[in-house]
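Note that one protein chain is taken out, while the other chains of the complex remain in position.
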Amino acid sequence: MRKMGILVLCLAVAVGFSSMAAAKTLKIGTLSPLTGPYAQDGTDILQGVKTAVAVFQKAGGIPGYKIEVIPGDSACDGGKATMAANNLINQGVNGVVGAYCSSATIPSSVPLNEANIIQITPASTHTDVTARGFKQIFRMCPRDDVQAWSTVKFLEDGLKVKTLALIDDRQTYTVGLTENITKFVNEDKKIKIVALEHITPGDKDFTAVLTKLKKLNPDAIYMGVYQPEGSLMVRQAKALGIKATLLSEDAVYHPKFIEVGGKAAEGTFLTYAKAPDTPERRNFEKTYKKMWNAQAIGSYGYYAYDSAMVFMEAVKKAGTTDTNKVAATIRDNTWNGVSGKIKFDEKGDRKLAHIIWIVKDGKFVPYWDPMTEKYF
Amino acid sequence: MDTSSFLVQQLINALFLGSIYALIALGYTMVYGIIELINFAHGELFTAGAFIGLIVLAALQKYGFVQTHFVLTLFLVFGMAMAYVGVLGVAIEHVAYKPLRNASRLAAILSALGMSIFLSNGMMLSQGVSDRAYPALFGLKGITIIGARITYGQVFIIILSLLLMVALNMFVNWTKLGKAMRATAQNQVMARMLGINIDRTIRVTFIIGPALGAAAGVMVGMYYGSVRFDMGFIYMIKAFAAAILGGIGSIPGAVLGGMIIGGVEVAWSAFLPSAWKDVTTFIVLILVLYFKPSGILGEDVSETRV
Amino acid sequence: MKQTPLGNWRRAIKPSILELKNVHTYYGNIHALKGISCTIPSGDIACLIGANGAGKSTTLLTIFGVQRAARGEIRFKGRPIHRLRPEQVAVQGISQAPEGRQIFARMTTLENLEMGAYLRNDKAEVAGDMEWVFGLFPRLKDRARQLGGTLSGGEQQMLAIGRALMARPELLLLDEPSLGLAPKLVEKIFETILEINKNGVTIFLVEQNAHMALSISNTGYVMETGRIVLTDSAAALLKNEKVKKAYLGE
Amino acid sequence: MKQGSEMGNGEFKKFIIYSLFLGVLILPMVGFPGTHFEAKRAFIVWGVFVGVLALGMLNQVVRQSSIYQKTLGGPQSFNRRVTKQFQKIPVRHWTLILLAAVAVYPLLANNYMVDVGITCLIYIVLGLGLNIVVGLAGLLDLGYIAFYAVGAYTYSLLNLHFGMSFWLCLPIGILLGAILGCVIGYPTLRMRGDYLAIVTMGFGEIIRLVLNNWDSLTKGPNGLLGMAKPSIMYPAFSNSGLEWATYSLKSLHALYYFILLIAVLTVIGVRRLDQSRIGRAWVAIREDEVAAELSGVPTTWLKLLAYAMGAAFASVAGAFFAAKLSYTNPNFFIFMESCIVLCIVVLGGAGSIPGVILAGVLLIAVPEVFRELQDYRMFAFGLAMAVMMVLRPEGLIPATRRKLGLSDIETDTIGELEESYQAVDSRT
Partner (left out) sequence: MIDLALKNVSKRFGGLLAVDKLDVEVPKGKILSLIGPNGAGKTTVFNMITGVYPPSEGTISYQGKKLNNLRSNRIIRHGIARTFQNIRLFKSMTVLENVQVGMHCRTKSGAFRALLNTPFAIREEKEIIEKSMETLEFLGLADHHNEYASNLAYGDQRRLEIARAVATRPEMLLLDEPAAGMNPSETAELMDLILKLRDTGLTIFLVEHDMRLVMGISEMVVVLDHGHKIAQGEPKEIQQNEKVIEAYLGTKVKAKA
């Protein structure tokens, strides 16, 4: 018995040693605003990534690898994001999910590019993010022009509106959208843009601008704003008795939009990617809600989950953490994500079509598909 | 929508926005008047009021109290929010401002700024980072005047804020304590020589000013339907501008300043490129101060005394 | 110049209401009062005269606790008050019409007077006192609704004295009530001071108008650079050559 | 002085009252993140606060106790003795030690730490610049970050549109910043302190909004991208003989030394200004504007000059910042940034150069250390700021005017005591 005991001990030690030798760590960094006004979305991203790691591990993970998540606070600020990126580099991350604001993603991508570390942004839609020829940067969310195209298509062919008013809050993301919509509408010449108005993010009162639009009486009003302002805007529009169709984008695809908007949110259209109702998606939602004690998941939670998942799957598939090989693997394959099929082009942009959703009975419901021009 | 109803509607918008700015500006002006300190934390006190209002309202709603005792509900929500923020105001004064009453102005301003950051982040930690929905008390129902719509909620809020302003004015002008506050604001040493306990007077100011801010916070929450930990910031800047525009230290000045800032914002958005709305607000402020350095209704303090 | 024993003699006859013993006051590094001692008998008018910067106003402010006495003792009716804050001193029954009048400029005459009676809760008697003050200064009644800041200098002076009286003090400290007033008005103010005194209020007067101040006072103190250099009955001081010299440099 | 036991009793009462107050404030706000009361969470937070309060008050009681006063406190307290020892070392040596440390720092630190160092240095330059306006001339400025933006955008635009080099853009940026400083300063000349606050804040916001709205020039919220890093030319030998080679300051280390150089030059510049005739005039204006004017100091001109000089330093920092990131965006120049720079100046001690340096490091580097704490970081930061101001209203290293020669003047403790006596408002 004693011999046996020693043997077991030796074996255990040996296994221990060997596993220690073999257990390399795959480090995933995140960059997102964990403080400041966008902390909600930033937290969604971090939680999405952590959920992905949990799900991936449970499914077996990568043999011989421990997976670790290192959060970084980009604070939606270029300087801080760069510092955070450098911090992640120093901690030896293999890949980074983030950042959120384009104004943080662009500067932080420079050191990441120099250190040749994979970066997948779940939220930054600015063209320049992928337009600089960096080979290791990917974008999980669709670019502004893709979303704008869906919107315009819906306005022209779905709603067949004649006049349109645009509102944005003069931030990188929303300005990108309204600029692209303007471009497409002007090309097609089917719709007349009657106004382009701006609000200040953080403001609560938009009645002056909305009254102005009420007087112009457009068929539709496009709200290029984030969720907090979006919720307030629909309420005030209804309070003012505005009859125009209200449209918005994926930044308002958040349960809070309906919660705060209440009845006024009903009938609002918005663009957001339609994901097939797969078991993976349901599993993700279940795990996420359980892990974070959350009632609902913001849209960036899905993108962040997919970003982390694609990265881990690619490492697994490539069998190495070598950036060039992993990047090639990501680019060359098609992935199944909870936000739909994932395929990146040469630049690193994802080909993802949006569909039109509607708020109905307190829920986001798919409404129209711009690709097929069909109602759901 | 014809032009006249458009104008009426914008007027209503301006009046509504202006009365909220005015109510917050009053808190600034009172605190400034009495201890000459820009209370940077006032925006956070306003937010705290909104949160407490939400907590009370949500609790009352949960037990179905709102439907049965509507008026009492309103009373409780505003009362509790104002009381809480009054206590908070006094606490802040005691901890962060009182020790600095004789220190340099800069130190006091920084302390106020620190308090602002502290409270804002404290609320973020306790109440969450995202906006919280306010139960809809008034809904979207309203009346139409000359084609312009005004909801019952707006009517209620405008009336309530006017009432509060009148009440404040009466308090300050008619009661002994109110007069003592004015006396303290004008000449602390003399006030003390008449037996006025200025510490107490200042404390009262720090109850009333923040309480008014809290009322404004509840109004904002109720009408717009959401609160968030950092919503005080923009209101702080606007109300701060309003208080200075009207002549800081002057109560009618704060009301006037609030109305002007609200009016300029609405008017600019209504007729001109809305992106430049905030730029205009500040330019108006700077121009007014350039030509009248003490604000519209402020006392001329720039006179040099040798 | 030595201190005459007259102060002590007076105290023997009348009970003193205010007593200063070796009071020192500093403004930062400046030694403003260098050991002031004086006694004011109850019911008297005492005046403190001296050149600008001698420390007359500082003496009054120190009595009131606006300036802290760094050393020494101040007793009012036998109770020490030198550790009290101004608002606590006011409770004791002292009031002051300070230098520069210190009218609340954005309050009406009436409100200024009401502030004078801040510590009192006897509404009826306050109203009575208000009438008394208006009787002393009829001009104030005409200006009752006018803002303090818009009053003329003389009216402000009256208001300052009136406000101090509204507290119904036992001891009234007056700091240069004649400052900047036309001679006729000065006379009027001094007559009123006498009248107030007749109502049983002890008055401690700081004046640079030495002649007039001494002519209505019982006791006089002459101050020079933070020290009391001469104490005597007012009548004696009026005849004192040194006083004349101090004022005209003869 | 009260008796020890009585004092303890009073303190205890105070403690109970404060604790109850804290409870009233904390329990509802923390206990109701939703609609039902989360007692555990609320009471834990309350407990923590009460604990901190207890420690704070205990500390105070101990410090006031007669035993402490006799042993550790009083004029010969430990702190004072330590300070005295430090003061014995001449400033020159301190400077050398500090310089050596910052020069060696990047060799020992990793990229991240170097990056933090760069950020610290940027903020130190900004703080020193603002120190001229706030610390020396005594003008409150809440819109200082606008000049930082001017520097950043000047370099970005000139580099992107005309390919102008960093070195050429620098003087232009300084000039533009200085002009803008005067433009902002001009209407504020007649205003007093607190009005200055809102007007300068307004100007800061105006600049940011103009940058954000003027799409055709600044690309609005999209920001400007792809500016070249500064480069230096140096003579080098090559096949064709002596040539000018270009070294681009691309690596973090190079950038660190570059900003270090800027910071050192700024320190020297601000110090020279401080001790010059101009600096004296500024301090005179701060102390008593009327007396300064009546002593022959042209106050209007000097105030404008203060704004201009402050703006010039910020502009340099801005140009460097834009070059370092190769990217700029109006969102970098929000009001909060102005506040942070102001904090650096006031926390360090208005007018004090070592104070600004210390506060710059504290405010930028220390929060980085606590980055893990995320949400709690800013919370603590705000609290720390208020506490610091209450404990040391003059700043960490209060400014003192330079003295000539070697005369050592003991601070007059009696004088200090008496000053604290006249706690009453000095507005009479």
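In this document, chain identifiers A, B, C and D correspond to the written order of the chains, with residue numbering beginning at 1 in each.
As a working rule, a contact is a pair of C-beta atoms (placed from the backbone, for glycine too) under 8 Å apart; a residue touches a chain by one contact, two chains touch by 3 or more.
For clarity, every value in this text was computed on a predicted model and none was experimentally measured.
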Residue of C:Asp122, C:Asp142 or C:Glu191 touching the missing chain in the full complex: C:Glu191
From C:Ser16, C:Thr62, C:Asn112 or C:Asn209, residue that would touch the chain that is not displayed: C:Asn209
Per the touch definition above, residue among C:His31, C:Arg106, C:Arg120 or C:Lys141 touching the missing chain: C:His31
In chain C, positions touching the absent partner: 28-31, 45, 51-55, 152-153, 176, 178-183, 186-187, 190-191, 194, 208-213, 215-218, 224-226, 234, 245-250
Contact set of chain D toward the excluded chain (per top definition): 269, 272-273, 276-281, 283-284, 287-288, 290-300, 305, 309, 399-405, 407, 409, 412, 415
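We take it that only the chains that are shown with their structure count from here on.
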Most distant chain from chain C, judged by the mean position of its C-alpha atoms: A
Chain pair, most C-beta pairs within the contact cut-off: B-D
Length of the line joining the C-alpha centres of chain B and chain C, rounded to whole Å: 43
Inter-centroid spacing, chain D versus chain A (mean Cα positions, whole Å): 36
Euclidean distance of C-alpha centroids - chain A vs chain C, Å: 77
Shared interface positions of chain C, touching two or more other chains: 66, 86, 98, 102
Interface hub residues of chain A, defined as touching at least two other chains: 39, 170, 198
For the chain D and chain B complex, residues of the former touching the latter: 21, 24-25, 28-30, 32-36, 45, 134, 140, 187, 190-195, 197-199, 201-203, 205-206, 209-210, 213, 290, 294, 335, 339, 342-343, 346-347, 350, 375-376, 378-379, 381-390, 393-394, 423-425, 427-428
Chain B residues within the chain D interface of the complex: 32, 36, 38, 48, 51-52, 55, 58-59, 62, 84, 87-88, 91, 95-96, 99-100, 102-111, 113-128, 187-189, 192, 237, 240-241, 244, 248, 275-276, 278-279, 282-283, 285-286, 289-290, 293, 295, 301-302, 304, 306
Chain D to chain A touching residues, read off their complex: 110-116, 119, 122, 212-213, 220-223, 225-226, 252, 321, 325-329, 331-332, 368, 371, 374-375, 377-378
